[in-house]
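The other protein chains are all here in position, but one chain of the complex has been omitted.
Chain IDs A and B follow the sequence of writing; residue 1 opens each chain.
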Amino acid sequence: MSSTSAPLSTPLAARAGWGARLAGSPTLRFIVRRLLAAIPVLLGVTFLSFVVMNSLPGDAAQELLGAQATPSEIHQLQVKLGLDQPFLTRYWDWLHNAVIGHLGHSLSSGQSVGSILVSDLPVTFELVALAFLFSLVLAVPIALLCARKPNGVTDRLSMMFSMAGLSIAPYVLALLLVFVFAVKLNVLPAIGWVPPGQSLSQNIEHLILPAVSIGLGLLCFYTRLLRADLLEQMQGEDYVVTARAKGVRPWRVLTRHALRNSLFGLITVVALNLGTLLGFTVVIEDIFGIPGIGHELLQAIDNRDVPVIEGIVFVFAVIVVLSNLAADVLYSVLDPRIRYGRPTE
Amino acid sequence: MSDAIRLSRLAAIAACLFLIAAVVSACGSSKSSSTSASSASSSSGTTSSSSSGATGTPKPGGSLTVLELGGYAGAWPTGLDPATNVNGAADQDQMNSIFGQLFQLAEGSKLVPDLANSATPSAGGKTWTIALHPGLKFSDGTPLDAAAVVSNWKRDLASPCTCKPILPPVKSITAPNPTTVQISMAAPDGAFQNQLLVANLNWIASPTALKKMGEQAFKLMPVGAGPFMVVSDTLSNTLVLKKNPSYWQSGRPYLDNLTFKATADDEAALEALQSGGAQAYDGMATPSLVSTYKSHFTTTEQPATSPYDIQLNTAAPPFNNIKARQAIYYATDGALIDQKLFGNQFQVVQGFTAPGGLFYYPNVPGYLTYDLNKAKSLVKEIGGLNVNFFTLGSPVNQNFMVALQQLWKQAGINTSIHLYSLAGLIQQFDTKTWQAALQTAGAWDPAAGVGLGFRFLSQSPFSGVHDPKLDALILGGQGVVDPSGRDKVYQQAAQYIAKNAYGPFLFPLASWNVAQHGVVGPGLTTVIPSVVVNTPPLWQSVGYTK
Partner (left out) sequence: MADLPSDLVVAGVAPRADEAAAAKLGGRWRGSLGVIVPAVMVAFIFGLCFIWPLIGPVPSPTGGTILDSNLAAFSSGHFLGTDAVGNDEWARLLYGGRASLEIALAVQAIGLVLGGLIGAVAAYLGGLRDATIMRLLDVVIAFPGLVLAVAIAQGLGPSKLHTIWALCFFSVPATARIARAATLRVREQTFMVAARLSGTSFPRMLLGHIAPNVVPQLLTYALLGMGIIMILEGALSFVGLGVPPPAPSWGNMIAQGQSTLSAQPRYVFLPSAALFITVVSLNLLGEGLRSRWGAQ
């Protein structure tokens, strides 16, 4: 892949070697090219959201003052918030500040958007991380058990339940879980958020139901994916045949080799799913009263709080772009077709 | 048998089992809630003032978590500074706990002193003199004296916020001595003391803390002289308070810790209460959930004060024609909607006042009551009637609108209904060609809060009526100091509205305050009228009885 064949004997050649290695590596070139392409994408996304918010009826001043405001009061607040400036001026103001890291202040609370992001992102992150943890920790052993005995009892039951789990809407699942575990059985809380600094055990307790609501669908999806990939390897790959011929037990082959290869594929899928996942997280945060980035976004839209929306949209877009890039890079690096040198471009 | 078939069959069986389980649980749970509701010992019906446990004296100590409806009382996006909390009227629970109040509304519709002792009108109501409690201190140790009140009031009236009261032009605010505040206005205001209740003038912030922290920090961690102090504040999500040791009333507050949490809706609040995540809920407003609530918790209906009314735009067709307006009156059967949608829990009214508020009169002479035949003939006479009808979106409003649509259809009126968000609603009013809107009008005192003027004064951008005679009556009701004098004027106003068919009134929607058994407090487990929408309990007197 990389041109390590450049001779490093002379100083000039040494420098050329490094640069050549860098310029020569297709993966690195790919990454740089995609990062550069990401800039217009981010510009496009933030501009688009500005346009969308601008086309909505009402603005922050009106939303803040409520239904009883007189037009003059609204105008007074609009001037104070800078909302009377023309559209492009406002976008440019936001943009040239955002580029240096000043994301502005919330029109409703006056808090800096940066501080809002810093306090809300970890909350959502923790929720999503717990959901992933739940799904991956269970998906791996279940998929292994299924792949060990394809079409056995475990396999068929798992496939059946995972099909059911995939088909439940996360918000319906959330309602069901709350009904059973919080209301009827009283073992888990129905709403709320406890900061981990205050009590880690309570923090986790409050996040269990929301994480499972999101994680169950993921669990089912990943189980099926992992199982299929494992089976494909067990039935197709040469090294498996060799190992079996050598007398290595199937279970060992599964866990030692097949699993490692499959996990990479799984991780790329995880990365690609991030975008849609953030969407469902919003509804779940709303149902459970979790003060995360999704909840913040909904409120900001209601309040027409454009700086906050821009900040969140920007962060979302960065996450989606980066995770897509990571997935593509990982997959290209690990795709056996590319590993073994078949040309794809 | 192929795996695919087995799989499909098993999946189908699982789906059927799920369906059966769902149906069984659905039937089961609705049955259980109805049986336990019928066996509940607390009184069902409109008011349940002294239900068992509601009159015990609380013991000191304990922590209470109170839920507030997200988007309304559970929203404080602009912080908790009295001068800039645009949601102050909805956030009364939070504001009262931190700042206390100059005056508060207690049982029996009585205005009771808290931080202030008395309010005395003079000069025919143009000047009001407030006497403060002596020796008051904010929780940061600085004195709450007349100077502090004056600086607060000046700041409040100068900020662009609808949280300030609609007063006649203010000439001066002075502090003749450390415990007396005087406010002088250009015209008499008979409702001044009542207007304090729902305005930010009632909450006094510590000027020292404000200067030291700066406005931005203060709005997030405000300092007042109320029964509780701020520990932490996550805007529009969680507000954690603890007992203020230097609160002026000895022995109060009972609670050591008070936490306010936002909840998504009444159903989520019910689940949170049932799972032990909270012990009280202020402002439950879904009538169909009342019996479920009552079967688990002390649920107290608070008398409502803002009746629903159907605003008709007299400046544009079709309702510039009085006959069309009268047809709407005749075609509206408020009692039937009350019965079918709300279980007969509310009181149908004919004016802008309600049983829980001041100046209530059940019968307004000249009010056109339900008469389907008259409605039909009027509609025929004017050659048909098509109405664009809108309101603020909410599940309760949704059903309300559909019910009205069905009723009006019987009289030959074709209605198209629209539910809007706040911004959309304002946009509709801006068009000037809107036709009809379902709104609430009036308040505990018609001159305070989202009042009468808002819906019926010519100069209000949200009014469908532009009648100087009505303006004079409405403003006149505010300008008289003597309550019986105000009463006379308001009665005339109600009759005038009825005579001109400016808009039928329906009934006020009450809200319920909910507490776990063993928690009591005024306004929480006893009845106090709501000043705006919800009744804020007097948190300093709320506590556990065991």
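Of note:
By our rule, contacts are C-beta pairs under 8 Å (C-beta built on N, C-alpha and C of every residue); 3 or more make two chains touch, one makes a residue touch a chain.
These figures come from a predicted structure and were not determined experimentally.
Counted over the whole complex, the shown chains touched by the missing one are A, B.
Across A:Ser115, A:Ser199 or A:Gln235, the residue that sits in touch with the chain not pictured is A:Gln235. One of B:Asn388, B:Ser421, B:Gln516 or B:Thr545 touches the chain omitted from the figure, and that residue is B:Ser421.
In the full complex, chain B touches the omitted chain through residues 2-5, 7-9, 11-12, 15, 18-19, 22-23, 25-27, 29-30, 33, 265-267, 270-271, 286, 288-289, 291-292, 336-337, 340-341, 393, 395, 398-399, 402-403, 406-407, 418-419, 421, 423-424. Residues of chain A that touch the chain left out of view are 30, 37-38, 40-42, 44-45, 48-49, 52-53, 55-57, 150-151, 163-164, 166-172, 175, 179, 183, 225, 228, 231-232, 235-236, 265, 268-269, 272-273, 275-276, 278-280, 282-283, 286, 294, 297-298, 301, 309, 312-313, 316-317, 320-321, 324, 327-329, 331-332, 335, 337-338, 344-345.
The rule is short, and it goes like this: only the chains that are shown with their structure count from here on.
Between the Cα centres of chain A and chain B there is a gap of 41 Å.
The touching residues of chain A, when paired with chain B in their complex, are 56-58, 62-71, 73, 76-77, 80, 108-111, 119, 151, 156, 159-161, 163-164, 178-179, 182-183, 186, 188-193, 286-287, 289, 291, 295, 299, 302-305. Of all the residues in chain B, the ones that touch chain A in their complex are 3, 6-7, 10-11, 14-15, 18, 70-71, 75, 77-79, 86-87, 160-162, 215-216, 219-220, 234-238, 261-264, 268, 271-272, 274-277, 421-427, 450, 454, 461-462.
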